[in-house]
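If you scroll down you'll find the structure; I have some questions about it.
Every protein chain but one is kept in place in this view of the complex.
Think of it as A and B in the order they're written, each chain with its own count starting at 1.
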Amino acid sequence: MRRTQPSALSQLVEITYKRRRLVTRAMMIVLIAAFLVATVPLFSVFFHVVRQGLPALNMDFFTHLPAPVGEAGGGLANALLGTIILVVLASVIGIPWGVVIGIFLSEYGKSRFAALVRFSVDMLASIPSIVIGLFVYALVVIPMKRFSGLAGGLALGILMVPTIARTTEEILKLIPVHIREAGLGLGVPRWKMILFIIVRGSMGAIATGVILSVARVAGETAPLLFTALSSRFWFGGLDQPIASLPVQIFNYAISPFEEWQSQAWGGALVLILFVFVTNIITRLALRRAHGSGQS
Amino acid sequence: MKIIRKRRDIHHGDRYFYFLLKGLASGLPLLLFLIAAFLLKASWPTINEFGAAFLFTQDWDPVGEHFGVLAFAFGTIVSSLIAIAIGAPLSIFTALFLTELASSRVAKVAGFLVEMLAAIPSVVYGLWGIFVLAPILRIHVEPFLGKTLGFLPLFQGPPYGVGMLAAGIVLAIMIIPTITSVSREVFRSVPQSYREAAMALGATRWEVMRIAVLKTGSTGILGAVILGLGRALGETMAVTMVIGNRADISASLFSPAQTMSSVIANEYAEATSATHVAALLEIGLVLFLLTFIVNSLARVFVWRASLGRSAR
Partner (left out) sequence: MMNMMMKKISVLVTTLLAIQATVTIAHSAAATRLTGAGATFPYPLYSKWFFEYQKRNPEAEINYQSIGSGGGIRQFTEGTIDFGASDAPMTDEQLAKLAQPAFHIPTVLGAVVLTYHVPGTSTGLKLTPDVLADIFLGKLTKWNDPRLTKLNPGVSFPDTPILVAHRSDGSGTTGIFTDYLSKVSPEWKKKVGQGTAVKWPVGLGGKGNEGVTGLVKQTPGAIGYVELIYAENSKLPYASVQNAAGHFTLPSMKSVSAAAAGALKTMPGDFRVSITNPPGKDSYPISGFTYLLVHQTVSGAKGRTLVEFLEWAVSDGQKLAEPLSYAPLPHSLAKKVEATIKKIQVK
């Protein structure tokens, strides 16, 4: 069969064009599939944590101390409170320090010294958290001759500093130069301008960064193993070992006892809900405060 | 007179403020220095005793007091490479989907879902790894791989479920949000005109992505992947829970292994001899240096991709 002048070239173009379109279509499917596959673990984790964790959540879980090994009942109340205390302690150390470093980097960030600080922030963020645990063990636990909530809080606090410093710096840098100049032009001292115009104006955004890093630190386990240890009792002072939810989940997860495994799932559910809810709330709040949300 | 005094006041206030900030900020380099100094000092006994051999022996024998980091370095590096092999393509494609394909509304929700992967605590991934992932691997995946690809040494040996493969998969999941979000930033920073130019040349949608976006952003993508690698190298809890904790170098991905961070988590509080403790701290030092190098490298790449913003 012959058609009118189907030059070899145009035929080739036609074929390659078809192939190119096919490849494009296939790749679009690949992209969507990649996204779907990437979110499978999220749903799987969430599904299993809810399914196996929900039955473990009862009144006892939130109000009772752990039962002796292998006995039914008991709860994780001390671990829940322990985590709250550790996180508050970590915040006391980590938030002011982190925010101040963030302010320093954004407002005085051009010197060589500031470059060193920025480098330290990046490096501290990349140190494995277990190494921080080793450090605090030598720094606090050995001299105090005691595993303690203080040591655990310090380890978590150190972990918070780089994230908070970095988000604070980034947020403050978003403030336009003309606002700074306007402040200074009015004769306001620079420190007042920084604190009362720049920092105050970004309070909400900084708080978001802070809350997200608090949420992250609440789930940390590794740095607590050699610092806070754990405890079967209620909080007995900051110089005492203290129970925490992540460590308790770890201990229960590797145990052979079904009662404990079930409570590990329950603990995981509480932890995940806390993290998810704080993430969602802060993001929504930020979005509402700033019109469009850029996280 | 009044004006001059006021000015001096401003200067004083500013100076105090500056010194206050600087003082608090200088605590951070100091902290970093202290951590490094502590690790160096505490591991000095084994550095002295074993020297460079520590880095190249795989022996980990607390009874005979022979210690070497090699088996753990192998575990850390191989599990992280598995994580990159699985996680990097997924993340890069996901980032492409989010920036180039999805509508801004879809991208917002989808991006949030991917970011939530980073919010799940490590210990919860470990729990999930033990009770969900490991049984799937043991019952379905590993026997299947053994049957079909068993001629490769990678897929030989008994299916434990927990082991190198399980650790690699969990790590892959944990680094997806890192690589995705940095890649996303990289793709966003590619000027729109590049895409338009490619389109004007008659490129299809995928070709636009390939030529204009992926190629332009390749340095940044590399940075993102290395950043993901950095995160995988230091991860502790989830890996400790699923890797099987055995100091061994094996070709098979099914076999148990141990990473540098997991051996510290397992043995540091309970090592009884001074040499054993020092050896564990030297592993901490090696880990510290390794993550240090990898993250510096990543930052160089990400910065070079002119992504002045966050690199997390």
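What we mean here is this: contacts are C-beta pairs under 8 Å (C-beta built on N, C-alpha and C of every residue); 3 or more make two chains touch, one makes a residue touch a chain.
It should be emphasised that the depicted structure is a prediction, and the values quoted were computed from it without experimental measurement.
Novice: One chain isn't shown here. Among A:S106, A:S120, A:T208 or A:N279, which residue touches it?
Specialist: Considering the complete complex, A:T208 is the one touching the chain left out.
Novice: Sort through B:F72, B:Y160 or B:F187 and give me the one touching the missing partner chain.
Specialist: Only one of B:F72, B:Y160 or B:F187 touches the chain omitted from view, namely B:Y160.
Novice: Tell me which stretches of chain A touch the chain missing from the display.
Specialist: Interface with the chain not displayed, on the chain A side: 67-71, 81, 84-85, 88, 141-142, 145-147, 203-205, 207-208, 211, 229-237, 240-241, 251, 254-257, 281, 285-286, 288-289.
Novice: Tell me, which residues in chain B touch the chain that this view leaves out?
Specialist: Touching the chain left out of view, chain B contributes residues 59-64, 130-131, 134-135, 138, 157-158, 160-163, 240, 244-247, 256, 258, 266-267, 269-272, 276-277.
The definition used in the following text is that only the chains that are shown with their structure count from here on.
Novice: Quick one: report the Å distance separating chain A from chain B, using the average Cα coordinate of each chain.
Specialist: About 15 Å, centre to centre.
Novice: Can you list the chain A residues touching chain B in their complex?
Specialist: Within the complex, chain A contacts chain B at residues 20-21, 23-24, 27-28, 30-32, 34-35, 37-39, 41-42, 44-45, 48-49, 52, 97, 100-101, 103-105, 107-108, 113-114, 116-117, 119-132, 134-135, 137-139, 158, 161, 163, 165-166, 170, 187, 189-192, 194, 215-216, 218-222, 225-226, 246, 249-250, 253-254, 261, 264-265, 268, 271-272, 275-276, 279, 283, 293, 295.
Novice: For a test of understanding, state which residues of chain B touch chain A in their complex under the given definition.
Specialist: Contacts found on chain B: 6, 9-10, 13-14, 16-18, 21-22, 24-29, 31-32, 34-35, 38-39, 42, 89-91, 93-94, 96-98, 100-101, 108, 110, 112-117, 119-128, 130-132, 173, 176, 180, 204-207, 209, 230, 233-237, 241, 261, 264-265, 268-269, 281, 284, 287-288, 291-292, 294-296, 299, 309-312.
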